[in-house]
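The block that comes next holds chain A.
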Amino acid sequence: MNFSSDIFHAYVFPILFAVIIVLLLPLLAGYIVLLERKVMADMQARLGPMRVGPHGLLQPIADAVKLLIKEDIIPESADKTIFWLAPVLSVTAAMLAYAAIPFGPVFQIADLNIGLLFILGISAMGIYGIVLGGWASNSHYSLLGALRSAAQLVSYETAGGLALISVLLVGGSLSMRSLVEAQERGGFWFIFLVPVGFFIYLVASIAETNRAPFDLPEAESELVAGYMTEYSGFRWALYFLGEYANMIVVAAIATTLFLGGWLRPLASFQAHLPGTSIELLDLVPALLFLGVAGYCFSLTRKQPVKIQEAVMALFGFICLALAGVLALPLIPRFAGLMPGIHGAFWFLAKVVAYLYVFLWLRFTFPRYRFDQLMRLGWHFLIPLSLVNVLGVGVAVVLHQQAGWGLGAALMVTTVATLLVAAWLAVADERHATAPASMAGGE
Partner candidate 1 sequence: MAAGTTLLFYFFAALAVLSAIFVVTARNAVHSAIFLITALLATAGIYLQLQAEFLFAVQIILYVGGIMVLFIFVIMLVNLDVAMRQEQFNRQWLAASLIALALGAQLLFAFWLVRHQGGVLSHAPAAAAALQPNTELVAQGLFRDYVLPFEIASILLLVAMIGAVVMAKRRI
Partner candidate 2 sequence: MTPYFLDHIWLIPLFPLAGALVMLLFGRRLANSIVSVICVGSVFVSFVYAVGAFFQLLEKPAGERVFERVLFQWVPAGAYHTASGALGNFVADWGLLLDPLSGVMILIVTGVGFLIHFYSIGYMGHEGGYYRFFGYMNLFMFAMLTLVLANNLLLMFVGWEGVGLCSYLLIGFYFKRKSAADAGKKAFIVNRIGDAGFLLGIFLISATLGTLNFSQFPAALQAGHFEVGAPVMTAIALLLFVGATGKSAQIPLYVWLPDAMEGPTPVSALIHAATMVTAGVYMVTRTNAIYQLSPYAMEVVAVIGAATAIFAATMGLVQNDIKKVLAYSTISQLGYMFLACGVGAFAAGIFHLMTHAFFKALLFLGAGSVIHAMGGEQDMLKMGGLSKHIHITWATKVLAALAIAGVPPLAGFFSKDDILSKTFEHSRGLWFIGWVTAGLTAFYMFRLVFLTFHGVERIHPDTKAHIHESPWTMTGPLIVLAGLSVVGGWIGTPEALGGSNRFEKFLHPVIATRPETGIEAAGAASRGTEYLLMAVSILIALAGIWLAWEMYLKHIQWPHHVARRFHGLYELVFHKYYVDEIYDALFVNRTKDLGIFLGEFDSSVIDGLGVDGAGWLTRFTSSVSIWWDTWIVDGSVRLGSRLVWLFSYPVRMVQTGLVQSYMLLIVVGLVGFLGYYWFLYHR
């Protein structure tokens, strides 16, 4: 940690922000669930939750209340302490990770100079939540699910970590902030420089968060609910929270490392509003929320019940307020707030987009078999990521020693890596008939 003399910056602000995050996270998770259900319904041509609140906008709160007031069952033969400890562990691990995530240039608890490693390590501890929970509940379903997820996480962490390393090679730092700044300086988001790395990390992150199509640890058809079988009520909610928090974390990492963090898209695009010094693109956030607010108001009238109308209107006003907040920096007097507010906006936008990809994949792909999963991890992703790291390293060397343009060198190596990827895929197909060699815990 770099020690700052300023007491506020050293203690007060981070603690405050941390409290905010801890408080907001459950809500966020709840609404992500709602989003998920809505998207699913949309993709499956239905409406999804519509009852609780207008368009089910209050559904998450209802769910939370239901979970909190449910009876909390502990199996007789369970290992009480660990049974109690496990969900807390997973949530703690997930939340700790937020300490190093930069929600914009301002909103960051601590800019560790090993931030990325810190996040990786902390999120790696999430495994214990799952494994110990599965073991402690002393049930076969749980144990198998736990072992599965442990194996899955361990194997995909490798691939994901290597993918991140390929980015670090380009970025040349471990601190999240300086990585974003590197992208700013370079003018290119790393997704364009290391696309292979991004792809690998996408797959790996899906697997790490036990999301479909890699949600084997909680494959209903095989293991009821996996490691969460014996859990109910509040503990289950904690697991749930931890899972979604993890999703946000990986999304945030992806955003920071590949998608340019808080940077505005087309940062180099300069088009001023006539007569002012306001760039057109900076208007986009405010206008977006204005639009949403208008949509809400337009829907208000259609609501069947008064209370519904009220809630709808409330949401409209919230959006309006947000639009105001986002528009605030446009006023020259408050231009100083611009990076913080807009950075946060763009960051969250990117996170949500990434999460949308998660949902999209979930509803698109069927579930993998376990040996298929392991084969994909060990026979395809890990070798590919190794080759990718090698290629990026070569490119960097070419850039620094031979004076190539970084983009050009990376393009060459990326093409080479893609060729290797194709070869790997073919080889894996040929190998597919053989039984999976790394069958994990079974």
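If you want to know what made the cut, all candidates are chains of the complex that A comes from, given by their letters.
Simple rule for what comes next: contacts are C-beta pairs under 8 Å (C-beta built on N, C-alpha and C of every residue); 3 or more make two chains touch, one makes a residue touch a chain; residues count from 1.
Note that the structure is a prediction, hence the values are computed from the model and not measured.
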Touching chain A in this complex is which of 1 or 2?
1
Per the touch rule above, chain A residues touching candidate 1 in the complex are 1, 3, 79, 81-82, 85, 112-114, 117-118, 120-122, 124-125, 127-128, 131-132, 135, 143, 146-147, 150-151, 154, 157, 161, 174, 441
